[in-house]
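My questions will all concern the structure given below.
With one protein chain held back, the other chains of the complex are shown just where they sit.
Labels A and B are assigned to the chains in the order they are written; within every chain, residues are numbered from 1.
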Amino acid sequence: MRIRCPYCGERDNGEFSYLGDAAPQRPDGLEASAEAMHDYVYLRDNPAGTIRELWYHASGCRSWLVVTRDTRTHAIESVEPARDVARARRSGEAA
Amino acid sequence: MSEPATTPTPAFLWRPRGAWEGIAKIGGHGASADAPGIRLTLREGQGLATIVAADGREADLRAILAERFGLSVPEAGATAFDGERGLVWSAPGQWLAVSPTRQGFDALPAALQGVAAVTDQSDGRALVRVSGPKARTLLAKGVAIDLHPRAFGPGRAAVTSIAHIGVQFWQRDAGPTYDIAVARSFAGSFWGWLEHAAAEFGYEVA
């Protein structure tokens, strides 16, 4: 596979390490419930189709990336910097 | 409690050891030693520093580097050099500052206080310059990045790996000439790859 890092350009997948589903959000703070944390840590969708997932450009710029990929074909729709996605989410939550 | 502090050990012991010392052998090697396809120039004693911009302070960083150090800040995947002194993009908001002397960036941490984190890396990397008619072919053996002039020319930089060893390299001129930086502890293994890959072209180490 080749993944187009938004900073480094297209690279072999060997440069990246894989984490998984980017959907779960960490329930931050002392008020967070154990149940919510359990779901965050363990519950994952496993779709045959498009999924947003986290990859780390370990051998490159060390950016965490959100890769939108079709699990059936490996076709990659988009690659976004995870930090930008996380910040947008935070500002969405604040708004 | 014990005897008072005695004289420090003699200064002659405090000789810096080059990153390539005991690894690279100066001279001609491999095939066609009379017309080597590769020149490897060991670049010891360079000043290197990592600059990581603080959040939202990139504009200030650019201003200070331009005004006080005469350095311009390159975009992603690029370098900005004035002679042998300049910046190499490393990661978002992060650059490797390169200077011909170890003292080149002594003033940086204070000047960038609050604007960027500066860490000395002068000893953390081993630097080698690769040139000669087969330089591009040689590098293409190691990196999975397109080095064709249409895709990667002078002023371009990349962080990647060669033979499973992390490297940062940048192109200095259209010759092409490349500078490669590799973590110091990996210098021996990296050199092993370099020798293996360069042998068929013949190479000269300076």
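We take it that contacts are C-beta pairs under 8 Å (C-beta built on N, C-alpha and C of every residue); 3 or more make two chains touch, one makes a residue touch a chain.
The criterion applied here is as follows: contacts and distances are computed from a predicted model.
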item: Protein name, per the UniProt record, of whichever chain is missing from view ("Sarcosine oxidase subunit alpha family protein", "Ca-activated chloride channel family protein", "ABC transporter permease" or "Peptide/nickel transport system ATP-binding protein"); value: "Sarcosine oxidase subunit alpha family protein"
item: Option from B:T79, B:S99, B:S122 or B:Q168 whose C-beta touches the chain left out; value: B:S122
item: Residues from chain B at the interface with the omitted partner, ascending; value: 2-3, 5-9, 11, 13-19, 22, 30-31, 50, 52-56, 94, 116-117, 119-125, 137, 140-148, 150-151, 163-165, 183-190, 192-193, 196-197, 199-200, 202
item: Missing-partner contacts on chain A, residue numbers; value: 1-2, 10, 12, 17, 19, 26, 28-30, 32-34, 37-38, 40-41, 54, 56, 58, 62-64, 74-76, 81-83, 86-87, 90
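By definition in this document, only the chains that are shown with their structure count from here on.
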item: Approximate Å spacing (C-alpha centroids) for the pair chain A, chain B; value: 31
item: Residue ranges of chain A touching chain B (in the complex, touch as defined); value: 7-9, 11-12, 14-15, 59-63, 81, 83
item: Partner chain A, residues of chain B touching it in the complex; value: 76-77, 90-92, 94, 144-145, 158-161, 166
